[in-house]
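Following: one structure in structure tokens, then a few remarks.
Every protein chain of the complex appears in place save one, which is left out.
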Amino acid sequence: MGDLLLNKKVVRNTDTKLDPELSQHSQNSATPEQHDWRQQTWYILSQNPISMFSIVLFLIFILVGITGPFWVPFDPIASDTSIALQAPSFLHLFGTDHLGRDVFSRVVVATRLDLWIALSAVSISALVGTSLGCLAGYFGGWYDRIIGRIADTILAFPLFVLAMGIVAVLGNSLTNVIYATALINIPFFIRVARAEVTIQRNHQYVQAALLSGNTHLRTLVFHIFPNCLPALMVQMSLNMGWAILNAAGLSFIGLGVRPPVAEWGIMVAEGANYIISGEWWLVLFPGLILMLAVFCFNLLGDALRDLVDPQKRT
Amino acid sequence: MLAVPSLIGVIVVAFVLTRSLPGDPAVYFAGITADEESIAQIREQLGLDKSIFHQFIVYCKNLTQGNLGVSLNTGQSVASELSARFPASLELTLTGLALALMAAIPLGILAAVNPNTWIDHLCRIFVTAGASTPIFFSGLLLVFVFYYLLGWAPSPIGRLDFFYLSPPKVTGFYTIDAMINGDFETAAAAAKQLILPAITLAIFALAPIARMTRSAMLTAMGSEYVKAATANGIDRRKIIFVYALRNAMLPLLTIMGLVFSYLLGANVLVEKVFSWPGIGSFAVDALVASDFAAVQGFILVMAVMFVVLNLVIDILYTLVDPRVSIDG
Amino acid sequence: MAKPFLQIKNLAVDFATRRGVVHAVDDININLNKGEVIAIVGESGSGKSVTAYSILNLLGNNGKIAKGSITFDGMNLENPSASLLKDIRGREIAMIFQNPMSTLNPIRKVGDQLSDMLRQHAQATNQTAPRKVIELLHKVEIQDTRRVTNAYPFELSGGMCQRVMIALALACNSRLLIADEPTTGLDVTTQKSIMDLIMGLVKHRNLAVILITHDLGMAYQYCDKFVVMEKGQVVEACDDHSLFTSPQHSYTKKLLAATPGISSKVEHLTPTVPVELSKPAVEIEKKELLKVEGLVKTYILKSQGGFKSQGNTFNAVDGVNFTIYQGECVGLVGESGCGKSTTSRLIARLEQPSEGRILFLGEDIGQVSDRDFIRSPRRKDIQMVFQDPTGSLNPRHSAFQLISEPILRLQKDFNKANLKDQVYQLAEKVGLPLELIYRLPHQLSGGQKARVGIARAIALNPKLLILDEPTSALDVSVQAIVLQLLEHLRREHNLSYLFVSHDLNVVRMLSQRILVMQSGKIVESGETAEVMSKPKHLFTKTLLAAIPQLAS
Partner (left out) sequence: MKHHIFRTAWAGILALSVCATLSSNVIAASREDTLVIVSGASVNSMDIMRVGTNRPSYQVAVNMYDRLVSFGIRSEGNGGYRYDSTVINPELATSWELVDDGTAYLFNLREDATFWDGSRVTAADVKWSFDRAVTLGGFPGVQMSAGGMNSVDQFEVVDELTFKVKMTSSNKLTLPDLAVPVPIVINSKVALANATAEDPWATEYLHKTPAGGGAYMLERWEPGEQLVYTRFDNWKNGPLPAIKRVIVREVPNSSTRRALVEKGDADVALGLPNKDSKELSEADKLTVVSTTIDNSMHAVGLNMNFEPFKNVKVRQAVAFAMPYQKIFDTAAYGLGAKMWGGASTSPTTTVWPQPFPYDTNIQKAKSLMAEAGYADGFEVPLSIDLSFAEWTEPTAILMQESLGKIGIKTTINKIPGASWRTKALVEKGLELHLKNFGGWLNYVDYYFYWVYQKGHLFNSMNYMNPEVEQLVDVTLPMAVEDPRYEKNIKRLMEIGFNDVPLIPIWQPTLEVAMAPGVEGFVNWFHRQLDIRSFTKK
């Protein structure tokens, strides 16, 4: 079927599109402005306050992640049992935990760790998943079948349990949490990359590249792959949020990073025991910040998609 | 048929994974005061003294006879554990999914009909916030507010409150079984227990469904056939619900499948919070106790479920979309 | 003077877009009486569709009528209430769109869609609807009503779908029909039957019709009144066919010249004959360049409906033989799906033939697998110009990168210092202004993109250039220039072309010989003049007859 589709009828480019952007394009494009994309980006963002919000939020998170440890008011791991479980106050904005540690400082310092987990896990899975997905999408045949089966097999596992299993097997360390999170994200990148490449492969610039003497691999890497990047960026952003949730879930079960390291998921898990007894701040603040971070990445994914392809946004 | 290699893959990976779990089950189950001898005795009983390969052969042989082994942790045969617990998870997941659909599809349509307005933004923020909330966090908050503070919800102690007896098993869904049995009181009690955990799941599932509804509806609403139907003066309601929504169902079905299998996985955390006796909490306990047979059984059931789910989605697809036919 | 049936007065439509407000059309005036057929003609971006759509207020969320009035039979439509729209749409004013396949709801049975329409406008009740549907289908000359009623759109051909669309449009005895490029995307033979059907029904019912088209030939053949639009403005309006004989506006003239007719010549497609083509063409000496023998390409069809199907194959190309001589242009014509594109890809060595030989200067290049051909010294000798100038340019590469790509990959003695000169020369050769050379494809116009594609193809002085529908995505005025460029390049560099197209009129102008293809086979071949004037095969005859001509 796929090959026959190449034979499909050429629909004449007529002006029936209701969206006058296209028509305007052909008129104005002879005199494109230098700041074209900047204007466009600005316009899209100003049209969509939520995207703007998410980008600002993202920058704040990054900033906090980088600088947080230098300006937090208290040592995030120094305990002082004389002030354990104090409610939020001016001194301790988010209160203190059962060891008298400042929750605010811990939440701030945890930012770097959580972002690092998410970033490294997603980078690994993006690298592996995209490579596999590109091969499957471009060469099809046995590549597609085998890689497709790999993705299916991973997906046939209950993913969270798979991650738990991996951490349980390898031991619960930061690295293993990252590996586990990376592994369960791989099939999503395989799918996106494969789908993207399959679409791009049918574009004629691919044939043009082959005619210009590019080998198949070179065509895939230097011609098709760059055009798949936008879609992959969107996926990466969405998966970042997911990776944070996953790492937090592992911590909640008790398979996360090691104490006394501050991490949002552990803090929620530890705090969970204190809700009923009234120490709500232990759960609430890390939980909210965790939620906000994931929220930010999800919206950021939207914002990126909006910039890349306004039609596709969901 | 296409699922067979995946299933085999799952079986092999699950086997290797569980065998590499740390801890020696023989030691664990020999009991607190066991000595070398009794540990060795138990190791032999469990067949752990054989080579890994041999163990795998035995495992496969048992599998073909429907014998999933015995969970060391709960002492029950894995098959009976799973058959008792799986309906619990399924009932919860399906209820969660149904709640999510009931809320998300109208939201998605609302957003799609008013794209880029404050309604759209609000829907998006609402559902995204839901998807961004860690499932254990929302579960804990719901319990705290609705059970502990307000007392509206029943205690989070599983499928039935104390004093109710589980209805005779027909489907394994307590609400349905109780109604079959004519015991509406128990059915009501079971439904009450379901509400909070199902909402917890639903909150998480809102986003993918609502967003897919929105985008599929936008695509459909922007399509040529909707334009043509509008030009032909077809009623707007009919255009939205018959023309656009039915077409939007197609991508929605795919996402529903994904959401469903994700929710089944997410049960692990919800069941922990709500003491729900499903397969998720079973799996976690088994994993922590290095209880191979139970972990393997769980993974196998989930994989089979995944395959069945895909099949169901395919069938639904063919029902909704005449262009798709069942391919081998 | 009585008010016209439909009057559009000083109409202006604005769209809010990402780049700010766009004035799509401005100051449009159109008058139409009952029984009249008016053509709105223009190239892409001229605003002809927007004009038509504003009548039914189908401007989407971001469009609005900024100025002017639309009066239809005494009703004001420029700012209609919801209830008025409900009464008008489909009942008073009906519409036919291009792409019939996507204009019908893909997952609703044709019969149901027809009865939706009937019931919506109270033309039928639940009981009478099935009977009425069949009546309607009969009216659009569909015999096989039972099958069609129960069919989904994808089960019908494009022509059949368009008939269903016509049935939908005519279901309510509406009084104005807007036909928006109703035959674009259909094969010429189907095109003719559809247009004949529409016009027959229209004349019969004395409807007023607005035909939106880019095809002057079609406008000439079917319409009484004409409006020519360019860039959102009406440049010329004419109430009779004098438009074609004595056009007033320069744009109309340009358009008329650029539209290929039965006798037009490539050098006359522009109002002034370009210098390069002023000299007569040189004679071609018969030196064989490419010889194709028994070429077959078989595809394995995926099963449909069944669980397993063996040996379900399909020959896209089925035993094709032909020869191309050096310096000659050979036209390959056929309708969609006839195998002409596959043939071109086989010869370009982008695909592996199933059977047969491709002799290039006597060497069977079909033996080399498509993967290895990249390293073959013949690779640079066979190049291709693609049909979609946008899709065939990598959106992330600048024109310079695009043109230099084959040089970097294939030129043996390539010298980095010379690269810039080489690319600049090529750009000059194809008439691409050098100031555009570092732009990305989306910053170029359609014609400029086509030039980049051609420059890339000729970068290594290929011996054979395959032109795969090189102008089908372009407006006629641009097409004219590109065709002239191609002709000029062939004469100057003694290139050989295999010109693949569905449009006989276009192929005819460039080709010395023509091959007509149908269902994977070549059914007729010969000298261009010979084939055009004395077609032998029935298919060729139908093809020729179906082309709308400017002057009959």
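Should a chain be cited, it is by its letter among A, B and C, assigned in written order, with residues numbered from 1 in that chain.
Please note the rule applied: a contact is a pair of C-beta atoms (placed from the backbone, for glycine too) under 8 Å apart; a residue touches a chain by one contact, two chains touch by 3 or more.
If you're wondering where the values come from, they're calculated on a predicted model, not measured in any experiment.
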Interface partners of the hidden chain - shown chains only, full complex considered: A, B
Touching the absent chain when the full complex is considered, from B:121, B:192 or B:238: B:192
Candidates B:133, B:281, B:296 or B:310 - the one touching the absent chain: B:281
Touching residue (missing chain; options A:55, A:84 or A:288): A:84
Touching residues on subunit A - with respect to the absent chain: 77-79, 81, 84, 98-100, 168, 172, 254-255, 258-260, 270, 272-277
Absent chain, residues of subunit B that touch it: 21-25, 27-35, 38-39, 41-42, 45, 72-76, 81, 84-85, 98, 101-102, 105, 143, 147-148, 151, 155-159, 161-163, 165-166, 175, 184-185, 187-189, 191-192, 245, 272-273, 275, 277, 281-282, 285, 288-290
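Here is the rule we go by: only the chains that are shown with their structure count from here on.
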Innermost chain, taking as reference the mean of every protein Cα atom displayed: A
Separation of mean Cα positions, subunit C and subunit B [Å, integer]: 50
Separation of mean Cα positions, subunit B and subunit A [Å, integer]: 23
Residues of subunit B engaged with two or more neighbouring chains: 227
Junction residues of subunit A - those touching two or more other chains: 18, 47
Sites on subunit B touched by subunit A in the complex: 3, 5-7, 9-10, 13-14, 17-18, 20-22, 116, 121, 124-125, 128-129, 131-137, 140-141, 144, 148, 207, 211-212, 214-215, 227, 261-262, 264-266, 268-269, 272, 280, 283-284, 287-288, 290, 295, 298-299, 302-303, 306-307
Footprint of subunit C on subunit B - complex, ascending: 115, 223-225, 227-235, 238, 242-243, 246-247, 250, 320-323, 325-328
Residues of subunit C that touch subunit A when the two form their complex: 15, 17-20, 22, 24, 42-50, 53, 58-60, 63, 97-99, 180-181, 184-185, 212, 214, 231, 299, 301-302, 314, 316, 336-337, 339, 341-342, 345, 348, 350, 371, 374, 379-380, 383-384, 386-388, 391-396, 405-406, 409-410, 439, 442-446, 448, 453, 456-457, 469, 472-475, 502
